[in-house]
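For this view, one protein chain was removed and the others were kept in their places.
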Amino acid sequence: MKIVSYAIAAGLAVASFTTTASAADITGAGATFPFPIYAKWAEAYNKETSNRLNYQSIGSSGGIRQIRAKTVDFGATDAPLKGEELQKDGFVQFPAVMGGVVAVYNVQGVSAGQLKLTGEVLADIFNGKISKWNDAKIAQANQGVTLPNASITPVYRSDGSGTTSVFTTYLSQVSETWKSGPGVGASVQWPVGQGGKGNEGVAALVKQVPNSIGYVEYAYAKQNSIPFAQLQNKNGKFVSPEAKTFQAAAANADWKSAPGYGISLTNQAGDEAWPITAPTFILVPKNPEKPEQVAEALKFFDWSFKNGDKMAVELDYVPLPAQLKDQVRATWKSEIKNASGQPVFTQ
Amino acid sequence: MVALSQERLVSSAAAPARRSPPPSFDRLFRLASLASALLVLIVLLGIIGSMIYGGLPAFREFGFGFITSSVWNVNEDQYGAWVAIVGTLTTALIALVIGVPLSLGIAIFLTQLCPPWLKRPVATTIELLAAVPSIIYGMWGLFVFAPLFANYVQIPVSNIVEGMPIIGTILYARTPSGVGILTAGIILAIMIIPFIASIARDILDQIPSVLRESAYGIGCTTWEVVRNVLLPQAGVSIIGAIMLGLGRALGETMAVTFVVGNANRLSGSLFDPGSTIASRIANEFNEAIGLQLNALMALGCILFLVTFTVLVLARLLVSRVKVG
Partner (left out) sequence: MDTALQHRTATEPTTAPAPWGRVRRSRHVADRALKIICTLFTILGAFFLGWILLMLIVEGIGGLSPAVFTETTPGPGSQGGGIANAIVGSLILTVLGIVVATPVGVLAGTYLAEYGKSSKLAEVIRFVNDILLAAPSILIGLFVYMLMVQPMGGYSGWAGGVALAIIAVPVIVRTTEDMLRLVPGSLREAGAALGAPMSTVIIKISWKAARAGMVTGVLLATARIAGETAPLLFTALNNNFWFNPNLMGGVANLPVMIYQFALSPYENWRELAWAGALIITMSILALSIVARLLLRKDKVR
């Protein structure tokens, strides 16, 4: 009896807490790479329109699975789907924002920005071939920095991750041993180290475990004040991750060269280019079963394109160039249609 | 017996009693009870069925090799359960090796050595260890225990055993971060203490005190009473209690996921990260599709089989013990 009345009371409490039914609820899931900026956009969007975006950052592979299973309105992934996959699943893919992956570390006596790494050294660290911080190969690029005689703990993603995809794409481009070893993928066979869940998990582990090194999207390093390394880019220059270097990498992107805008921006030429830059993508069904929900999701991204640039730059993401945004909107209008052939996005 | 014959008398009575419910309600009630009881059975069969159904494609694809293969490559859709199985069994074994002596010691303390006024608070304290949610154990393990373990155990021990033959592999930490198979085993040990201790305590309490007292009567010390009278008498049931603890350790998810390090590879060292079946499923399920999903279900199948066997053995060895 008591239990039943408590249940009723709880139900009433919930009903009284929820806002009016006219506010839309959008659900999305996927990449942890853009989560900080999506969360900021969602907060601002909610303030202005009282529509809610519930984004579960469960990793790119999780996002792909959820949108395939139709359990969310849109999926988010850093690893773009190929043309055939897009055809098969009936998705439309478009970029939302760009960012950079950085190598974060926690080494006694080496402060933020002091550590310089080349692509090959980075690959060898994660491959297990370089196992101590004061190894000659690391010291070579870091004259004047005292590196401790300690074992390196690499930290990688334990879940299927677009960030891993981007990172391993870069490692394969700069290291033959990596290419023929673990290779490229959202989830690879890491020879050494331990796994953390999501960009958040890796950031948290690196912060906590001494003498560790991991890879995270730049916003995670910045927001949590974790030291990150300079990397040597294709032109041989050591650059620091920041909006300027990300933009330099994205400057010569040919967005039409892959279906669904699915290009890669790693290891781009340019003196100022950050070597591990990447766009992150959104997946929506071409002919959605719930067109109103997808319409709301597209409205959110449209709003973010119009109003979210400043917030993106604050977190050191790179907003899409205006021309690209128009192209994306045209794609929405021409490709996402409801059951009666009308475009879902009508702005 | 009596009630049944009364039932027949009632239904054949000419005028039913004023407040007696109609016989149809009685039948309905009995039916509802039977249905609820059968529901329990159906749920278990459902769980087994869904595990097998989900895991079958993986078993068919890899055959028996699924169990012995240590590959887990998502890109190439090659899966093998060996790493997870070894991790599960190793952590559970460590948990037993550490937890069983602790539990038995506590049970002996509570039944033989504890003054009466102390019994209830101490018993409650130990039982409260079981009430702490497993995620809290995980947090404690990762944020409090792991750093201490790394600094005070892993690094010194690694320095000592470096280069030695067998021990040099088992106890050497290449990346001393505090998490790993051994840490997971230790946390599991603490988690299973309340289960084994409370069952062992019940078993020891149930031994007729005349046996104890006659042993004391001929001058045995407490240790001799425990060793020569109580433990042999409890014998098989204690093994059952241990198996119950083992079942718990095999299936524990959250605490292990925090501290086992999530590495999909086999390693010779206890200090290295690894993974267990439960932690693997927890980590990868929400993003798995196709064969990976089937492989995870197949892992769940294997876990269920192992836990089922252990629980059946436990059930046969120990007569029903109190819950909670």
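Think of it as A and B in the order they're written, each chain with its own count starting at 1.
Everything that follows uses one rule, which is that a residue touches a chain if its C-beta (ideal position, glycine included) is under 8 Å from a C-beta of that chain, and two chains touch if they have at least 3 such contacts.
All figures in this text were calculated on a predicted structure; none of them were measured in a lab.
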(request) Please pick, from B:50, B:68, B:159 or B:214, the residue that touches the omitted chain in the full complex. (result) B:50
(message) Touching the hidden chain in the complete assembly: which of B:261, B:274 or B:300 does that?
(response) B:300
(request) Consider the whole complex, including the chain that is not shown, and state which of B:58, B:110, B:188 or B:260 touches that chain. (result) B:110
(message) Residue by residue, what part of chain B touches the chain that was omitted?
(response) 2-4, 6-7, 9-10, 13, 17, 20-21, 23, 25-26, 29-30, 32-41, 43-44, 46-47, 50-51, 53-54, 101-102, 105-106, 108-110, 112-113, 120, 122, 124-129, 131-137, 139-140, 143-144, 190, 193-194, 197, 219, 221-224, 226, 244, 247-248, 250-254, 258, 278, 281-282, 285-286, 297, 300, 303-304, 307-308, 311-312, 315, 320, 322-324
(message) Residue by residue, what part of chain A touches the chain that was omitted?
(response) 3-4, 6-7, 10-11, 13-15, 17-19, 25, 27, 35-36, 39-40, 42-43, 46, 52, 54-56, 69-72, 196-198, 200-201, 203-204, 207, 220, 223-224, 226
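Criterion: only the chains that are shown with their structure count from here on.
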(request) Return the distance between the CA-based centres of chain A and chain B, expressed in whole Å. (result) 38
(message) Under the definition above, what is the set of chain B residues touching chain A in their complex?
(response) 72-75, 143, 147, 174-179, 261-265, 273, 283-284, 286-289
(request) Note which residues of chain A are touching chain B in the complex, please. (result) 58-66, 68, 131, 151-154, 158-160, 183-197, 205, 208-210, 212
